[in-house]
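Left out: one protein chain. Kept in place: all the others.
By written order: A, B and C. Residues from 1 in each chain.
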Amino acid sequence: MIFGLDALSLVLILICAILALYIKDLMGSVIVFGAYSFLMCVVWTCNAAVDVAFTEAAVGAGVGTVFLVSTIYNTRRVDTYRKNRVLKQLFMFLVVCVVGSILLKTITDLPHWGDAQAPANTHVSAYFLENSIADTHVPNVVTSVLADYRGFDTMFETCVVFVAFIAIFALLRTRKIPAKDLTPPHTPVDSLIIKVASHLMIPFMQLFALYVVAHGHYSPGGGFQGGVILGASLILLAISYDFERALEYLNEKKIILFVALGVLIYAGIGVICFFLGGNFLDYSVLSKILPATDTIMARSHAMLGVEVGVALTVMVSMYGIYLCLSSNGRMDKGI
Amino acid sequence: MIEQAPILIVVTPLLAALFITIIGLYRPLYSWVLTIITFVITSIFSFITLKKVIETGTIRYMLGNWPAPFGIEYVIDHLNALIVFMIAVVGLIVAIYSKHDVKKELGDKIPHFYSLFTLLVTGLLGITLTGDAFNLYVLLEISALTSYALLALSKGRAYIATFNYLIMGTIGACFYLLGVGYLLINTGSLNMTDIFVILSNNPTSYAVLVAFLFIMIGMWIKMALFPLHSWLPNAYTYAPTSTSCLLAPLMTKVSVYVMLRMMTSVFNYNYIFNVLGWQTIIVSLAVIAILAGSIFALRQDNLKKMLTYLIVAEIGYMVGGAWLGNANGFTGASYHIIADGFMTLCLFLAVGCIIYKIGDAQISSMKGIFTKMPITMIGFLVGAFSMIGVPPTCGFFSKWYLISGAYEAQAWPFMVALLISSLVNAILFFRIIEVGYFQAMPNEDPEAHPKQQKYNEAPISMLIPLLTTAAILIGIGLYTSEIVTYLIEPFMDNFL
Amino acid sequence: MIILAIALIVLGLFFFFGTSIGILRLPDFYSRAHAAGKADTLSTILIILGCALFHLHQAHYDLASFHVMAKLFVIIGFVFIGSPTATHAIMDAASAAGVEHWQKKKDKK
Partner (left out) sequence: MEFIINYFNYIIVVIIMMIGLWGMLALSNLVKKLISMAIFQTGIILFYISMGAKIDSSIPIIKQAYDEHHHPIHQVINNADYANPLTQILMLTAIVVGVATLGLGLALTQKVYSEHKSLNEDEILESLS
């Protein structure tokens, strides 16, 4: 809870938000938006939400920016068309002002920032904090709530990633060779330095990602963050070499297979639970088949399994989405 | 296994979507069969659940075996058991229907289409069943993302229309999320029943009002209530036929159901009608929606686009009925969810058949269609009569309840709007009958190819779903009193 | 020890300041990227080193704090490889895209 840093970053964030929408060059506004995301990470760390900050750094600032840049690469960087739409903008400004004033009026009704006695901080969340260790043996409450108490949410969240990948793949994937005027003007440079550097970094990145996935019970991290880092390492491979090299490791069929497999691991653990007599996702019954575990440790182990499923889906789908977006669906060459 | 039926309704299509994706890599044509099997199983499970709800009352299913406010729970009461059954049946019908159409329109993307299709239905089923406000958001996003993808799997103008839908849909979902945030900050809970209890005991603050307002606006955007409807007509018109057949009956109706759910089991019904007292404003909004939808529909020459504007008008029926604030109005609104679901489905299926054979849906190109495609037009007529409100189709009964609700609440404009809308529907559909039945085939000699000219029906896998839907429409109409007594009235006993 | 840590951090901040001035004042793309690439890497490394020492001091040199320091050193390694490579990639792309070099206004006389 550092108010000063929080307030300073929030002011910077406002400036970034306005700049990102003001700049005419799309590449510029994407970069400013990346800065915006990183400042958001700082704010979330100030508010003690390290897991969220971690996810935002990996997903919002990292992969999100890469997606945006890929799209700009395949479309147009500067919008030359100008039409006067001041009236519409003014009207929308009025609408937004109405919404804003409704919200501003409620502010004084809300509990103070940082008030530990506010209803949101006492009712359900207090139960999680007080019982996480006893119920699941997991000190990182975020992980235990994410994968167990509200595991059903997380299953569908993984599903959202799956949907996004399948949707983008179905939309963009094409085997046609594009017309000349649609190919991006410049080809990527082929540099030895970049190859060697990424060669050095990729194994360590993957090792770190595995650590993040596996150590999510005790430190910030978990399936999403680890999965995104793994995905980023594959994206780095595709950027620094070329798509052929990257697709040697994970080709199109394998990508689809693994994306589905990850969700399947998650849902499969849930289904096993009700074949063993519990409710869906009631991991405690898994102690019947896992050796030497009581019902509480079974929850902890099952959470690890679930996180692996999440990481698999997220990794492969981020990589797949990047491939589709940056090559406009041709999967031959991109940025 | 019977106790697990509520969750199996959702998990079966989810698992099936994954298997369709994997199997589709090697055997793309199996995905159609798999989808049908999935929906048969889902329908069976939802029927079991429906029966159990009628016998024993509300079922609560705790996921992960965590007690209610801490874990996520599924609450199945009389109304949503019925709606879930409807969704599963609509899914099954559209799945059977889609075989030829998908092959024609999508080519090598068949497994992805079916995978997204099943996931969309999964999302809608989950939205209806869940008893957790945030879980609802996640499922809402699943159904939204899949619907964007399915709508955009077409060509041409579909992309920009879907893009607008994506922007509007995200605003809607975000407003809903913001509303849930305001609820969380006031109550500290996400479980709907728990929130209901806490809000009933608390003096109502301005923040609760804002929570309600934002959830409602979010849902109104999602269901395309009149001033917020602009995304719907284009998105549905340029979509692939099977997609619009699936989305038009389900997406908007599920949003209406979420609105009803929020009004009855999250916020206090008494709070909404006696403390806030917005009903006059919102019923007038509904009146405007009905009138505007009807007028825009009159202006269209494209049959599919005309139907999309009729959806906008029908949304007005349901919103108005729910906000009349009496038992008849509420019965009408919830009955109309079911009735309108099947009505819209029937009409879109018929239009799909026409597009499959003729190539477009312009009314002017439908000359002589009654002699050419008689079976399709029988289905179309049943749907049209239901839309107009001719007994014994179900459209008549829902309108009856709505009108008596309006009479009870003395909401004369709403009553007049309902009647005008029926009249407009009659004009619209008789225009098509006029073109299709009384005007001869254009510029071709009927004696040259008598066989081909006389009879050129859509394939059998498209006709059977259409006729089944038509039969269901009449069936629902005949069993109205049973549906109302056994399903809607027990639901209303909870809060009225 | 704490003095050393503070000195390192201040030195790091000084280089950061230099970077900012360089980005603002230098004439063309390449020299700006050069300022960003070099001084930025150095100052990041210095600041992280300072933080590591500071943490050691705060935690009274126990085992856990050495663990933290090891992690920070890994970060330093990454910055040391990553930052110059990124600068190189940007420069390479700029040169491939044909961004002109700055010259002392020879031809404008």
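Annotations
The criterion applied here is as follows: contacts are C-beta pairs under 8 Å (C-beta built on N, C-alpha and C of every residue); 3 or more make two chains touch, one makes a residue touch a chain.
Not measured: the values here are computed from a predicted model.
Although it is not drawn, the missing chain touches A, B when the whole complex is taken into account. Note on the undisplayed chain: of the listed residues B:184, B:266 or B:322, the one touching it is B:184. From the options B:7, B:138 or B:192, the residue with contact to the chain not on display is B:138. Screening A:35, A:172, A:257 or A:276 for touch with the missing chain picks out A:172.
Residues of chain B in contact with the chain left out of this view: 134, 138, 141, 145, 148-149, 152, 156-157, 159-160, 162-163, 166-167, 170-171, 174, 177-178, 181, 184-185, 190. For chain A, the list of residues touching the undisplayed chain reads 1, 3, 6-7, 10, 13-14, 17-18, 20-21, 26, 29-30, 33, 36-37, 40, 43-44, 47-52, 55-56, 59-60, 63-64, 67-68, 70-72, 74-76, 79, 81, 83, 85, 88-89, 92-93, 95-97, 99-100, 103-104, 107-108, 110-116, 118, 120-122, 124-126, 128-130, 132-133, 137, 139-142, 145-146, 150, 153-154, 157, 160-161, 163-164, 167-168, 171-172, 178, 182, 218-220, 224, 314, 321, 324-325, 328-329.
Criterion: only the chains that are shown with their structure count from here on.
Separating the centre of chain B from that of chain C, both taken as means of CA atoms, is a distance of 57 Å. Within the complex formed with chain A, the residues of chain B that make contact are 4, 7, 11, 14-15, 18-19, 21-22, 25, 61-66, 69-72, 109, 112-113, 115-116, 119, 122, 126, 132, 134-135, 138-139, 141-142, 145-146, 148-149, 152-153, 182, 184-190, 198, 205-207, 210, 213.
By the touch rule above, chain A contacts chain B in their complex via residues 102-103, 105-106, 109-111, 118-125, 127-128, 148-153, 156-157, 159-160, 162-164, 166-171, 173, 253, 256-257, 259-261, 263-264, 267, 270-271, 274, 278-284. Against chain A, the residues of chain C that register as touching in their complex are 74, 78, 81-82, 85, 88-89, 92-93, 96-97.
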